[in-house]
Each structure stands twice: as C-alpha cells, then as structure tokens.
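Missing here is one protein chain; the remaining ones are kept as they sit in the complex.
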Amino acid sequence: MSDEQDVITSIKSPSYLKYNFTAGAAPARFLTQIKKGVLTGQRCPKCSAVYSPPRGSCAACGVPTEEEVVLSNKATVQSFTIVSIPIPNNPIEPPYVIANLVPDGSNISFIHLLSECVNAEVHIGQRVTAVWKPEAEWDYAMDNIRYFTPIDEPDVPVDKIGKLPVTGWEG
Amino acid sequence: MRDIAIVAYQQTDSVSDAGAVNEVELIMPVLQRVYKQVGLKSAQDVDFVCSGSCDYLQGAAFAFVAGVDALAAVPPIKESHVEMDAAWALYEAILKIRMEQADSALIYGFAKSSPGELPIVLSQQLDPYYLAPLWVDSISLAAMQARLMLDRGLITERDMAEVVSRSRRNAMNNPHAQLSGDISIEDILAEETYLSPLRKADCSPISDGASAMVIATVEKAKEWGLPYAVISGIDHCIETHNLGMRDLTDSASTRIAANRAGMNNGVVDVAELYAPFSHQEIILSRALGLDKHTVINPSGGVLAGNLMMASGLSRIGEVFNRIVSGEASRGVAHATSGPCLQHNMVTVLEKAGDA
Partner (left out) sequence: MANLAAVVGIGQTKYTKERGDVSIAGLVREAAVKALDDADLTWDDIDAVILGKAPDMFEGIIMPEIYLTDALGCNGKPMLRVHTAGSVGGSTALVAASHVQSGMFKRVLTVAFEKQSESNAMWALSNPQPFSTHLNAGAGGYFAPIIREYMRRSNAPYDVGIKVAVKDRLHGARNPLAHLQKPDITMKEVEESFMLWDPIRFLESCPSSDGACAMVIANEELATKSPKPPAWIRGGAMRSEPTMYAGREEVSPQAGRDCAADVYKQAGITNPRKDLDCAEVYVPFSWYEPMWLENLGFAPEGEGWKLTMEGATSLDEGGDIPWNCSGGVLSSNPIGASGMIRFAEAARQVRGDAGAHQVEGAKLALGHAYGGGAQFFSMWVVGSQKS
C-alpha cells in the first residue's frame, strides 16, 4: 500500500429499481382503443368536456370521466415549438416540431410530433391529420400515431380551437 | 391558540394490489366519501388542502401532481404537499389553521406500494454515500433491531407472535383490513423465519390504498353540527440517521414527542401505533409507558394493512372513530417515518368538551 492515497471525492452508485406498472382504468380504456387504431376521448359527466388522452378525472370537476367518445383523426394546432435537441429515447432527428394539438371532438390538447411539413410554415390554427404506423406495429401506446401532418383545410380561428365537433371544420 | 377538531375520516380498503388504478382514481373515491361525511361538495368547500405521498413508491416523479386532478381545483385552491406520510400533511394543515389562514382543511395520503419492491425501494432512503449503496432493505434493518431486542432479553419471539395474533384478531372488526383472522401464537411460532428473527407474519404486508380526513376549528365543527374529536396536542421528533448512534431498542423520539404533546395529562384509553413490525409495537408502547388500561391497535394496526404515506393519518383517524363512537374518551395516535422508527409523531385526541 502506498503511503499517499488519492482523496476520494465521489462515488458512482448505480440505482436499479424494478416496477410493475399498471395504467389507470381510464388510460387503459383509451389505450385499448388506440391498439385498435381508434383515437378516443372521455367525457366529464358534470361539465361535458371531453379529455383526450384521459387521465382518470375531469380535473376541473374532480370526478371520473366516463362516456367514451370516438374522435376524429383530424386536429388543430393550438401551439407548437421547433425543437433542436433530441428527446431522450426517441429516434426523431432535430429540428422537429412538437405541437399542442386538439383533435376534433376533444376539448383539451395533447403534445405530439408534426412531420412531413415545412417547419417554418407551422402556425397556430393549422389543420393537421394523424399518420398512423402500420397496423402490424400497433401496441397499447400513443405512438401508434407516428406523427400528425398538415392537411389542406382553412385555419381555425384562435377562439374556436378546442371547441370543434368531431365532424370537423369547414372554415 | 385555536383548538383543532377532526370531523371526518375515511379510508379505502387496504389491498395487496389495487390493479389498474392510477393515483387520481385511487384518491377520488375516498375523497368523495369524506366530503359526504361532512356534507361538502368538493375541495372548494374547505380552506386548505394538504397531501402526503412518495413518488418513489410508484416510480414516477411528480406522481403527487396527479392527485390535484382529484380535487376540482378550479377555481384555484390553497394546496400544499409533503413528501411524507399524510400525518405530516395534517401537521402542516394545523399550522395553517392556527395562523388563521384557514378554518378548515382536507388532508389525504395515498400510495400504490405494489408496483415496486417496497423494502428495496426504502433502502434508498438511507445515506446516499455510506448506506444506500449497500442496498440494505427496510426489513433487514428491522430484523437487526429485533435481534438486538431478543439478545438483550427485552422481548421473546412469543411476545412478537402475541402482537401479531392480537393484531389479526382485532383486524376482524376492521372492514378495511387486508390481513385478519384467528391465528394462534403457536401457529405463528411454527412458521419458518423469513428474515431472521422476523417471520413473514411479523412484517406488515405490502398495500395499496388511500385515506382522507377533514379537520376544522372547533367553532367550525360546531357550525357544521358534526360529531368531532379535539386534537389536544401534537408533536413530532426526529433522531439521528446513524443507526449505530441511537438505542434501537427504545424510541426516545416517540417519548419526547408524547411528552411535548401532553400525552400524560390524562388517561389513555386507546393507542393506535404505527408499528410496521411486531417488535416495534412493543418498543413504542414501552416508550409511551402504556399500561394495561390502554387498548393498543384495536384496528389491527399496520400489521393488518400498511398504506404507505397514509397509515400515519389512518392511525389518527382510527382513534378519532373510537372517540366519536363513544368507545374511548382520550387516545393517542402515532406515526413514524424512516428506518427503525427514526422519526415519530404523536397526536393526542380527546372527546369534545361540553358545549
């Protein structure tokens, strides 16, 4: 043993913990439909707002969301950002667009990717539609929808975003 | 200082696996029941909300944020959270009421312990440089504590089995209990040890569930016209984290907290002690100086079902239930946190005084 020892200034202590995750009941219903290629929301029995994806409750009313509502594949851009750094564990190449999208028939937005678009032309109120992965790849996962892409429909005015029916928007 | 009254308490069943239920789905039913007990519609009807939970039990950072979705927090509410058992959330709520920023409060605690391997998860509560890298699980630490007790002749295995037998029998009267039944001391002693000297029966089970409570000033409780129990004293105390530097066969902090809470100002009819291991119930009851007059853990205690982050609140709730039912006039509820009873809270409850 040498007389002079290096001072220890840090240790690396790897941490491994195993968890058996379950989805909540409401997310499980949503994911079961997504596995079949159907985008759904759930309606609050008190205020009638439709949540997609459902999180278990209508947060405004504090009650479980119940009635399942099939939504359209079309959605509106509520807001967005162009991201230049990679998402951990996601293969997508920067720069890419992440947007808050409200599918027709829903009243809240969720975050998803926009692609097959000109980043500089993405704007609030833009109409987009879901592009799904091939059916053989569908799982209990939101990324069955690979991304959303712009469609040729008139923009939605800001005050109507989040209020469109499932039948869509003519302009 | 304002007198604090407990007016309502509800608990979900303690189950080994709640299944496909997320945090908000776990909380909503018990909140609805506690609102109903008081006659409230939502968290909007109390002045303050405080919850207790631990992200690591579910394995997701910000798990507690999901809880806010259960509260109907629109318009915004006064709400806070501790990453501790909800008994400490109750404590924070009492401070709020005593500084007169609230007249009433909702407290809740919840956990799904089933997703993870709880004893291993709890090893990461320990000193991150010296102890956590050893991954010493919580049962092993308790087992060492029990070994100390046995080797010093402070308890026998029979004493431990007696605690288990009594807890399971008491739990037969608890509709929410997970483990209950008539099991004799001999049956328990016949079992092989699990983590010597502990048998499986000496350890609380892994449980999922939630509990909720509503407190208010005594004036408010009277205004609501509800039966209530008064919190006549509450205090908590933490000891050194270094297991080698404290007497693990005693619980000095429980005694200190009990004294500061005024436990000995009167008779103790009932005591609900948060003892996740049978030998710890003996440590606690000795530290509190409880005698044969006191009924200990009539609910079965946490050996019958251990709702992590809610069991401390549940002990207070169980004493509350027995006071408003008339079964007891005065009781003590204990909550604990950390390895081998490191941090302890004692709450003293009394029946409502004459109007």
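Just so it is clear, A and B label the chains in written order, and each chain counts residues from 1 on its own.
Just so it is clear, a contact is a pair of C-beta atoms (placed from the backbone, for glycine too) under 8 Å apart; a residue touches a chain by one contact, two chains touch by 3 or more.
Keep in mind that what you see is a predicted model, and the values were worked out from it rather than measured.
Every shown chain that the unseen chain touches in the whole complex is listed here: A, B.
Considering B:Tyr9, B:Tyr35, B:Tyr91 or B:Tyr108, the position touching the chain not shown turns out to be B:Tyr91 (whole complex). Annotation: of B:Met28, B:Val82, B:Ala105 or B:Leu349, B:Val82 touches the absent chain (contact as defined above).
Interface with the hidden chain, as seen from subunit B, comprises residues 1, 49, 54-56, 60-62, 64-65, 68-69, 71, 73-84, 88, 91-92, 94-101, 121-122, 124-129, 132, 235-242, 253, 256, 337-339, 342-343. On the side of subunit A, touch with the chain left out of the figure occurs at residues 9-10, 13, 15, 21-23, 27-28, 30-31, 47, 49-51, 53, 55, 58-60, 78-85, 87-90, 98-100, 107-108, 110-113, 124, 140-143, 158, 162.
In this text, only the chains that are shown with their structure count from here on.
Per-chain Cα centroids separate subunit A from subunit B by 38 Å. Here subunit B touches subunit A in the complex through residues 19-25, 28, 31, 42-43, 56, 58-59, 66, 68-74, 114-117, 120-121, 124, 128-129, 132-133, going by the rule given at the top.
By the touch criterion given at the top, residues 11, 13, 15, 17-28, 55-57, 59-64 of subunit A touch subunit B in their complex.
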